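After the structure tokens below, expect a handful of questions from me.
Missing here: one protein chain of the complex. Every other protein chain is in place.
Chain nomenclature is as follows: A, B and C, assigned in order of appearance, with residue numbering initiated at 1 for each chain independently.
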Amino acid sequence: MSLLIILLVLMIIGAIIAIETTNLLSSIVCVGAVGFLISIAFLFLGAPDLAITQLVVEVLCLIILIRATINRDLTSVAGDREFFGLTVTVAMVLVFAIVGVKVFGEFPLLGQPVMDRMADTPSAVYLAQGTEQTGAKNVVTALMLGYRNYDALGQVAILFCSVLGALAILRRPARKEEIEKDQEADAV
Amino acid sequence: MVYALCLVLIAIGLYGVVVKKNIVKIVISMAIIEYGINVLLVLIGYRSGGCAPILKQGMTAATLAANAVDPLPQALVMTAIMINLGMLILMVAICIRLYERYGTFDITEMRRLKG
Amino acid sequence: MDNTLPFFIAIPLAAAFFIPMVSVTLKWVPDLLANAVMAVLAAMAFLTIGQAGICHLGGWGTHLGIDLRLDGLTTLMLITINTIGLAMAIFSVQYMTRYTSKLRYYSIFLCMVAGLNGIVLTGDLFNLYIFMEIVAISSYALVAFGCEHDELEAAFKYAVLGTVASAFVLIGIALLYAMLGTLNMAEMSVKLSAGGMNMPLTFALGLFLCGFGLKAALVPFHAWLPDAHPSAPAPVSAMLSGVVIKTAGIYVLARLIFNVFSVQLVPDLLPILRILGVVSMVVGVLLAIGQWDMKRLFAYHSISQIGYVALGLGLGTPLGITGALFHMLNHSVFKSLLFLNAGAVEYATGSRDLKHLGGLGKTMPVTANTSLVASMSIAGIPPFNGFWSKFIIVLACIESDHPWLALAAVLVSLITLASFLKVQKYAFWDIGKPVTAMAHEVPIFMRVAMLLLAVFCVVLALLVLTGLRTPYLVTPAVDALSTWAGTVSGHWMGI
Partner (left out) sequence: MIDSTQKEGMDLVAKSVTGWLKGFIFLFGVYLVLHSHETPGGGFAGGIIIACAFILFTLAEGQRAGMKILSKNLAAKLASVGALIFLGAAIAGTCGKGFFCKDFPGAAHAGILSFFEENAISIYDMALALVVSMLLFVAFSIMAAVHVTVKDGKRKMVHRRRE
């Protein structure tokens, strides 16, 4: 338990550095560090599936983010937005934190999942019968691809959509007029 | 306590989204918000001393049901991670294109739209 | 009927996955495929009238798996989404030739339709979140589709605010799961009625209100809409303003407030919704009158009209909900039509700034007349559909003893009329300017799409007659919202 708290504190420190540092590249590296800490935390929380996925996703995120920022000058745009926005945000974040702490005062204690607290939850059925009903020994896989298959379908659609969107945004030329403009430029 | 730390992580991300000028920093702050939520979800499904919800050799379903952590939040987090990845790809594409158009990552200099 | 429900999601997704494989040389295939898919979906949506049922995906049942549910409100939303989608697909055939990469446009568009259908059909809260993300990501991509300065900037703002909204919703879902142990909305509602409210649940509800309020662009959360909606290509603006803010915002909010939580459990919710509605109504219309960009003006009116819907829902009486849902249907028709008109004007003249336009009534008769119909509808002139739904909302305000709200609704309607008279005058009635003298009427498919929606504007007015309203569309939808699982009789909730 204390290990978890240490990990979370480290994550928070990493997040603060990532947001406050002026150099964009070190900020990205810090986010990567936070991601790897989360991966370790998942491992301790009994979620090896998530640990692996988080790890590889983090690697890929880093590659993409570094690709986006490397070779660009002017990457170290620092500083905050105007004072008014800052005060509003700080107030908002404070309210969020206070209300949240109050909420978690009434929250069930850590380490008591829903199937321990309630009689009839689907999670208990997944654990007790999931391996037998689906034939998968990994209950998380059984859930993702068996019970909640349309979630996985939705993810495929989201990934498909976002990559198509990225292709569409990075295409050139975007409009028919631009083709003509390019041709004119070439002719000159 | 642990939940509150997750909330702090989310709040830091929220602060970054609203206050920072650099659009890549905003994308990073969004990623931090999602991290906080993912950890929160997994914590909700955690059982003290619980094992992973995988049936190992020599284990019966009953022992699994008595010992394993809640698998449902893990499936949700798996989905959430992939959604974040898709979001990140799209946002980075928009950032690159914005850089091409404006020559900067500074959001305060992108002021064509007002109101 | 139950077994056809997954096809509302599967058919557009299959087409979306298939279209990128089509060779670039076969230019007509994506056009044909997208239109055929939307026509089939629209026909299927009309076939669901009067039906109800549950489809358990994979046969796991309500407790374990995900189920799709069909009831009156779902039917209403399905018809709205797929009919407007069909009109947009027809319009896109010629409008989108201005842009390159039509293949990807159709693919992302169909993903969006699949997501919208999924939102209204699913009975599982997390599944709803995923479909909401599909809609959100495809709309960010479509807003940025033109890749110009302001389009990218609007898409970035939209994406940032949309992600924050999604994050709020996801935290809310996590809290609900921790407290109730299930993700199925029907089961949640039963457990909530047994257990009552507590602090985490209230916080979750607040997060939902912020998150979906952001998606619906109710006033304190409206900042992204006037940028994002005008920047997109015209059919996408029409889809965003006409369908997306209602489906991803108001529809989910209504489901959560009336079906999952309930008015009996959280009595403070209705006044909040009413206040949000009235503020959106007034602020939206006041910001709209000063605009000179046609699409931007329409976008501000979207905020204002969403305010009417929220106000009607916030009254909580059957009459108020009737007015709200009826207005939601009407607004999606006439607002889409208005955005298509703006797109047609931009297609013909290359400008949508009202100061540069004028005299288009002579050169573009179809566009001018359909836009007149839509303007009269949105301003609430009697024979058209907008009048009847606003009238019902005003009546409901008076009936439930809120005369001031009724007065506000009438006044906002008058200001709306003024601002649309301005659009008509500057764009279509004034003497021609050099830019507009050369303009020609837009091509045939664009005209067909506009005429289709204009006919709907007139026909939907008939729904106010009790003989038509009771069996079809509106009343079943109201029943779906006003019966609560706590009282067990609701057919959406019938487990």
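Here, a residue touches a chain if its C-beta (ideal position, glycine included) is under 8 Å from a C-beta of that chain, and two chains touch if they have at least 3 such contacts.
The structure presented is a predicted model; accordingly, all values stated were derived computationally and were not measured.
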For the chain not shown, touching visible partners are A, B, C
Of the candidates A:A15, A:I38, A:V57 or A:A124, the residue in contact with the absent chain is A:V57
Contact residues on subunit A toward the hidden chain run 48-49, 51-53, 56-57, 59-60, 63-64, 67-68, 71-72, 133-138, 140-142, 144-147, 149-150, 152-153, 155-157, 159-160, 163, 166-167, 170, 172
The missing chain sits against subunit C at residues 3, 6-7, 10, 13-14, 17-18, 20-21, 55, 57-60
Absent-chain interface residues of subunit B come out as 52, 54-55, 78, 81-82, 85, 89, 92-93, 96-97, 99-101, 103
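Simple rule for what comes next: only the chains that are shown with their structure count from here on.
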Check: interface with higher C-beta contact count, A-C vs A-B, is A-B
Per-chain Cα centroid nearest the overall protein Cα centroid belongs to chain C
So, in whole Å, the Cα centroid of subunit A is separated from that of subunit C by 28
In whole angstrom, the CA-centroid distance of subunit A from subunit B equals 3
Subunit C touches at least 2 other chains through residues 126, 130, 133, 137, 140-141, 144, 147-148, 152, 177-178, 183
Subunit B residues touching 2+ other chains are 10, 14, 44, 72, 76, 79, 83, 86-87, 90, 94-95, 97, 107
Listed in rising order, subunit A residues that touch subunit C in their complex are 99-100, 102-108, 114-115, 117-118, 120-123, 125-126, 146-151, 153-155, 157-158, 160-162, 164-169, 171, 173-177, 179
In the complex, subunit C touches subunit B at residues 126, 130, 133, 137, 140-141, 144, 147-150, 152-157, 159-160, 163-164, 167, 170-171, 173-174, 177-178, 183, 226-227, 231, 287, 291, 296
Touching subunit C in the complex, subunit B uses residues 10, 14, 17, 23, 26, 30, 33-34, 37, 40-41, 44, 72-73, 76, 79-80, 83, 86-87, 90-91, 94-95, 97-98, 101-102, 107, 110, 112-113, 115
